[in-house]
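Not every chain is included here, but those present sit where they belong.
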Amino acid sequence: MKAKIYVTLKKGVLDPQGRAILSSLSHLGIAGVEDVRVGKYMEVRLKDAAPDDARRLLDDACRRLLANTVIEEYRIEIE
Amino acid sequence: MKEKPVTLELAREHGLSGEEFERVRAILGRDPNFTELGIFSVMWSEHCSYKSSRIHLKKFPTKGPRVLQGPGENAGVVDIGDGLAVSFKMESHNHPSFIEPYQGAATGVGGILRDVFTMGARPIASLDSLRFGRPDHPRTRYLVTGVVAGIAGYGNCIGVPTVGGEVYFDECYDGNILVNAFTLGVVKRDGIWRGYASGVGNPVIYVGSKTGRDGIHGATMASGEFDEKSEEKRPTVQVGDPFTEKLLLEACLELMKTDAIVGIQDMGAAGLTSSSFEMASRAGTGFTMDLDLVPQREEGMIPYELMLSESQERMLMVAKKGREGEVLEIFDKWDLDASVIGEVTGDGVARIRWRGKTVAEIPVAPVTDQAPLYDRPAARPEWQEALQRNPDPASLPVPADLAGTWMRLMSCPEMADKKWVFRQYDHMIRTNTLVLPGSDASVLRVKGTRKGIALSVDCNSRYCFLDPYLGGMIAVCESARNVACSGAEPIGLTDCLNFGNPEKPEIMWQFRSAIEGMAKACETLAVPVVSGNVSFYNETMGKGIHPTPTVGMVGLLEDAGDRLVQWFDAPGDAVFLAGADRMGECVGGSLYLKEVHGKVAGTPPPVDLDHEKRLQRFLAAAAAEKLLSSAHDLAEGGFACALAECCVTRPDGPIGAKVANPFPASVRPDFVLFAESQGAVLLSCPPGKKGALADAAERFRIKMKELGNVGGEHIDIEGVASVRAADLHRGWRDGFAKTLGLEG
Amino acid sequence: MRIAVPVFPGSNCDHDAYHALKHVVGVDTAFVWHKRSSLEGFDAVVIPGGFTYGDYLRCGAMAKLSPVMDAVRRFAEGGGPVIGICNGFQILLESGLLPGAMMVNESLRFVCEYVHLRAETGRTPFTGGIAPGTVLKIPVAHYQGNYFADDATLAALEERRQVVFRYCDPSGDPTAGSNPNGSARNIAGICNERGNVLGMMPHPERCSEEELGSADGRRLFDSMVAWLKEKGK
């Protein structure tokens, strides 16, 4: 089975990457973009399991490894 | 965030005592409002006011013929001749690094870099002194990985080489790691800038990143013990942006070439508050500030938040009236936000406005002059005596396999190769690093001169725990000796004093004793303390760290071509032990006692300061006369480990040596190998220079013993133990990553 | 003869390149701010290493958008010699002046250390004086130096002799153990088809003086000077 994980910076945490991208976009003449926040996106393949078990497993993985919960939050989508 | 009504209880939550709160009211002649309470609480925090440490820090010698700027500014400055000076300082970022190792360490590096370039100096090198808990503690690997990556991430990106440091592991740091960062910059003697807000009517300019809600209460966090609630304080973590800091660095140095500004200061702990109050207080002025003009990253920030935010990569400066256009133009070139936010005033009052109203009105001078100052009670702990008395050396069993024990010590993480760490640091950028990490001191050239700068950071906190006075003394001696082993003359130092809770008399006693020991050593060796930092409250649930007064030593080589390294180079070179008469059978506080017998006890090796001074002068003279191939001091692991280091740290691969046992025959073999001493150095020299070297030793009244020669497959201490150099090398090389479970 | 060192926000080996060129090799060298759109009057371009735009998003991704890179492209199209070092190499890849892309090092860690390189071809202006097979001692310092290109591109690179340097052991063998970052086929540097544009991860400007541990890097700059002289510059 497959799952998707989104890791994003918590609100209020500085995102230097997003800021730099924003200013580059305007240099490119791409107008109209007002804000960019950059996060991580992971596609995970799992052994088949009950969705609840899979979620528990990934939640554990996120808290212990994939996300830095001090400054990031995460979201899990199971397909 | 919402404003709260100010009460004594709220003041207490802000870390102010009842008495301090009364003093605030007396200064203002009324109750403070919420913003003002915030300002006083950070200005009077331990971190900014040094209220528990100031009276002791005064004991350090801070003057000397080379000192251009002692403690009190953003960084100290020492003259190196040729119209140049070096500016340097060390800072701790312990608590933030424990909470978020990558960002905590990264912003620590960012902060110390700003302190140095604020002085007008271009940073040319950094060092890092790191202490973690037990290697097998469940969090250690995570913390080591994160801290090292954070230092690398920031230092490499901004392009300042991290050329050396130290890493230790001990149970006492399980809940409180230490991350101390040192930076040195080079500045023209007549191009030094200071943090003065002088000149009534001059504009106050904010530059750098926009202000967000980062690290609000960071300064007060650094002044409080950890408890379970610390987890909740997490969102205050600051995120570093080394790219913006690189722009800030270049823009500030460009600006400083003009005469458009009068003073500049970085916004470190307590951000806008401390930078503005400190600059005004040094100049005896006041200022107005309009918070609506502060560049802001988040919406709805209130004055309290704007004044206390610790957003990184920001500076405050005072320009000459009418020159603000030039200043803004330079920052615009570097794509940095800059904004005139206020003005210097002559009445000594800070007036802070927001949305058309005055939100804080505080007389500047009393905030610093009347800041609390404590002579906190100090008492030698009851357990100290017993700790020093134990163990009875005679009761320790001699290990059956001495060669195996030797191997084991050399591969424990304290002794093992730190390449896993410094390989992640760009230590060559700026093309000045002549001696790369891996020797007693790193040596940098100063382009445009013949000079070299030698750097080392040291502290044996086991010694400081067992005897803070002696331990403090040893930290200074050892770092000076490391610098001397590279052929340099120690010319100044900075420190980072990491201790537990100063409200406990035994901690205060450790602190006072360590300072007194350090001060004594500094006086005798004639090395001034020009900057430093105090980090208290390194305690978690009542459990404190070993006292850890880290010393960052700066040495000068008049000719960088005279530099020395610690490793043996050529087969056939003669091996000498200088300071041979200093070697005692002291195992107190030794690595051997800890690693092999599981004890941290006894007393550290004695120090003879007068001898230490002569030894260091001798080393510099021998280097300048080109008599030596290498010099390496005896430290952790004693004679055997120092010898092994001479053999295995050689970048071109290990080399053997065959030497005599320097001890009397009556000394136990394990003590011969691993007893520790101060003031002893292993030297190697080409056979043809033996006579001249002996003469030099004689001149400085240094007792020297010829022990043998470099070469062969084995590292052989005749009649005591012998190991294959290649085997020892392998164990030493792989020990760090292996013990910590870090692959590669 | 005049050498350009373009400077982007976040470049940090710019001073090192300048020092090596101007003070060690002794050629006229000047910084060129990234907003400039002309390289008029310059005879060679050395794009220095660093962390342009903080290496945010991808190394070199934002720098490629600077006006000076249009000038570099025109300069290269006219046959002028261009070398991109480390981040400079990444910028050349991102701008499409060289094929392939950089991935993060296999170890996921920054790596700073001396490595050995085997010179594969003398056809570039920077390697004319270095016989193929020569082993150079030179430092790397990067987090994303793991060269990637698809198989067809790699085959074409080999066939057209565009691989200029490979990581190797001290004896010149391109072993797995001597590869510091996981690069495909131990590739450390490549050139364009014409041979005038070279990108390499290792830092020749850091080892152009014996006292720094190696002067092998200087050989690239000496070759460049010889090449330009031959062209009457």
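We just call them A, B and C in the order they show up, numbering each chain from 1.
The working rule: a contact is a pair of C-beta atoms (placed from the backbone, for glycine too) under 8 Å apart; a residue touches a chain by one contact, two chains touch by 3 or more.
It should be emphasised that the depicted structure is a prediction, and the values quoted were computed from it without experimental measurement.
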item	value
Number of copies per protein chain type, counted over the whole file	A x2, B x1, C x1
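The rule is simple: only the chains that are shown with their structure count from here on.
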item	value
Gap in Å, rounded to a whole number, between the CA centres of chain C and chain A	34
Centroid spacing, where centroids are CA-atom means, of chain B and chain C in whole angstrom	36
Numbers and ranges of chain A residues touching at least 2 other chains	16, 20
Shared-contact residues (touching 2 or more other chains) in chain B	241, 243-244, 335
For the chain B and chain A complex, residues of the former touching the latter	99-100, 102-103, 209, 212-214, 234-235, 237-239, 241, 243-244, 297-298, 311-312, 335
Chain C-touching residues of chain B, taken from the complex the two chains share	149, 152-153, 156-159, 241-244, 246-247, 334-335, 422-431, 433-434, 436, 445, 447, 560-561, 744
Interface residues, chain A side, partner chain C - complex	16-17, 20-21, 24, 27-28, 38
